[in-house]
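Note that one protein chain of the assembly has been removed; the remaining protein chains are unaltered in position.
All chains are identified by letter, namely A, B and C, in their written order; residue positions are counted from 1 within each chain.
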Amino acid sequence: MPDTFVLTLKCPDRIGIVAAVSTFLAEQGGWITEAHHHSDDRDGIFFMRQEMRADSIPSSIEEFRERFVPIAERFDMEWKITDRRQPKKVALLVSKHDHCLSDIFHRWRIGEYNIEITSVISNHPDCADLTAMHGIDYHHIPMTKDTKAAAFEEIEQCLEKEQPEVIVLARFMQIMPPHLCAKYDEQIINIHHGFLPSFSGAKPYHAAYDHGVKLIGATCHYVTEDLDAGPIIEQDVIRVDHAASARDMVTRGRDVERSVLSRGVRCHLEDRVIVHNNKTVVFG
Amino acid sequence: MPDTFVLTLKCPDRIGIVAAVSTFLAEQGGWITEAHHHSDDRDGIFFMRQEMRADSIPSSIEEFRERFVPIAERFDMEWKITDRRQPKKVALLVSKHDHCLSDIFHRWRIGEYNIEITSVISNHPDCADLTAMHGIDYHHIPMTKDTKAAAFEEIEQCLEKEQPEVIVLARFMQIMPPHLCAKYDEQIINIHHGFLPSFSGAKPYHAAYDHGVKLIGATCHYVTEDLDAGPIIEQDVIRVDHAASARDMVTRGRDVERSVLSRGVRCHLEDRVIVHNNKTVVFG
Amino acid sequence: MPDTFVLTLKCPDRIGIVAAVSTFLAEQGGWITEAHHHSDDRDGIFFMRQEMRADSIPSSIEEFRERFVPIAERFDMEWKITDRRQPKKVALLVSKHDHCLSDIFHRWRIGEYNIEITSVISNHPDCADLTAMHGIDYHHIPMTKDTKAAAFEEIEQCLEKEQPEVIVLARFMQIMPPHLCAKYDEQIINIHHGFLPSFSGAKPYHAAYDHGVKLIGATCHYVTEDLDAGPIIEQDVIRVDHAASARDMVTRGRDVERSVLSRGVRCHLEDRVIVHNNKTVVFG
Partner (left out) sequence: MPDTFVLTLKCPDRIGIVAAVSTFLAEQGGWITEAHHHSDDRDGIFFMRQEMRADSIPSSIEEFRERFVPIAERFDMEWKITDRRQPKKVALLVSKHDHCLSDIFHRWRIGEYNIEITSVISNHPDCADLTAMHGIDYHHIPMTKDTKAAAFEEIEQCLEKEQPEVIVLARFMQIMPPHLCAKYDEQIINIHHGFLPSFSGAKPYHAAYDHGVKLIGATCHYVTEDLDAGPIIEQDVIRVDHAASARDMVTRGRDVERSVLSRGVRCHLEDRVIVHNNKTVVFG
């Protein structure tokens, strides 16, 4: 993991923001390793991400944050400063399919993701063994039409207890209730197995097959109350032709699903995503 | 241009079709240069394309067609046999933008497309000079809300007179009337500047921008009465990020529009596309 | 797994091959689910792959093969008929990195690959735990400059004993001795972490970094005596920019390595690859 601090912010755009922030960082001794900004012309919003070597900042992260407050107030910023050495706590929700789960486990195991996995929560038993292999707790919470409310209450209790900062729906085939979407705003990441806004909802590969599209895709997005309509973090597609059945699309789609999810999650974990107006700025 | 004949067919699937066709071709002396087939399991339909050296067939194409009739009848085939040395007559319809038109002119000029361009028809004068440069007739047929019906009648008369086999809507921003769609079934090719079925209709790039998608695309399809919902021939996408304005998307989209249209048109010209059930089999 | 037989062949090209083969298949009752052929104009070689439903062939696979012999002899074919329901025995060789190994394990576990893994062989202990998790034997055969010959002898004995049909070098960072390359001709599949023929040999990402290329890639190929120069089965690339360090390339390259290897291995397992003249025909 890089030994860095990350500052991200958004605020109304005006002249002097970059000057103020970079002068501040220079005064603090900050050795910047990566810097991005973006001005949204239409909405008049300015976005920034600065990554700097932690050892170049003599103060603690708490002091560093405190010193930044006056600038933040002056420019009316929404902001945060995080320490990339600190693993983020992540809960994983799955149903039956384990290709995304397996991929996330691997990236965690080889240190590509700096995370602590709080637990795996599932409405099915299928991924229990794989999870056990990795020494992670598995909460099997069965869910029928009638028990859905109770089951989600149980899920909420798990989350309450384990306090993850990020919730990844790694092919969790249930719709999150609105109050959980609101509670974990910009913290729940979903992978949808379709190229949104096409083919939202259930059975997207079958819909793609029926339409005769020549590319199928996957979309990683934050979960909001509007089904499959939250801010898109990452998307990708792969080529299919007339010879591909809906079943073939399901098989081949797995590869694009997990690569899109893995990139989306990585961007979120590295604080590269800023949400505004149901869209994302992703500083790649 | 390859000196070849092309046989394409579709028929109900059953054992023995390939054997019958390939035995026939071998008997005729046909030296096959390319062969493709596809069985649609769901609908029970068989599709085939065979390309063979014209000089390996001692008979004329008319005799060759005649000899094929008994096999076609036996298996209840829809079929055709075409001569790739024979240029196809193509009409081009455009509005103001010339990037697709310019690309088609270039491919025709360097012999990549074996076509005869009957004329360019437009509701605007913008592309007249470029067309004149290439020595092609330009029919400027202005179109307002009130004159639309009359204008399309005039277009139809042009087409009647010039008898194109293919009509390419190379960014023609008007909706073809249903009776023309029906009359030129599977002969009108459109390029839509969006990744269908997302963003059909007007201003697709602006819709893509508003949705915050991370890839924008273009779709080449046959025109049917249902707006932007005819059989898809080819699609592709390019990556955009938060920094791209709707205007940037329009600019960058031009490149994907013309490459998608050029591939779709090429496949059609080379008789590589077979339509079934509002979808295409494309033998690439 | 599809319940199918696969016929693959190559032979000198001439008129009548397809007719003979498809007539034979029709006589045997073969319901063809997929068919491909290719004529190599330059070398005058014909290639074919036919896949047919096993239950449509009333005879055993042995009888079926026997009946095909006269045709094979008549056209001087190199050919084989395989049963896709029969798992192929696969040995996996790795060094320290487990991203390709982990991916193959996953595809095997979910039934995407119809294989039996005979064992994992490694010159390092790093992948032992992951292998044990999956209940597969792990042969740790350490290798130094001085013990290389003895170590490869030990590897050969493992292979002799376990009789795999396919040997996958899933990031095995040692050069196979020529006699093993010859013994397992067209049976050893390697993933090279560079876009061959660029950047063969050691440290390809560092070479790519030094050259300032804008795309990095991976290549899946059969292993021959010529280092990284065997017939290419599959390749792919991903985009990098000036901000990517050699170390970043190593990280991002993992994703393209495993997707390229997985596609190459799948094509081989499904008998879609025919080698000729140090190149491959891949019937996708």
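Definition applied: contacts are C-beta pairs under 8 Å (C-beta built on N, C-alpha and C of every residue); 3 or more make two chains touch, one makes a residue touch a chain.
As the structure is a computational prediction, the values presented were derived from the model and not from experiment.
Residue C:Pro197 is the one among C:Pro12, C:Pro142 or C:Pro197 that touches the chain not shown.
Between the chain not shown and the residues C:Thr82, C:Ser122 or C:Gln235, the one that touches is C:Gln235. Mapped onto chain B, the interface with the missing chain covers residues 34, 98-99, 102, 106, 110, 112, 133, 243, 251, 255, 259, 262.
The chain not shown here touches chain A at positions 15-16, 18-19, 22-23, 25-27, 29-37, 39, 41, 56.
Panel shows chain C; residues 38, 40-42, 47, 195-199, 211-215, 217, 231-237, 241-243, 245, 278-282, 284 of it touch the chain omitted from the view.
Convention: only the chains that are shown with their structure count from here on.
Among the inter-chain contacts, the highest number of C-beta pairs connects A-B.
Of all residue numbers used at the contact between chain A and chain B, over half are used by both chains, marking a mostly same-residue interface. Chain C has its Cα centroid 35 Å from the Cα centroid of chain A. In chain B, 41 are the positions where the chain touches two or more neighbouring chains simultaneously.
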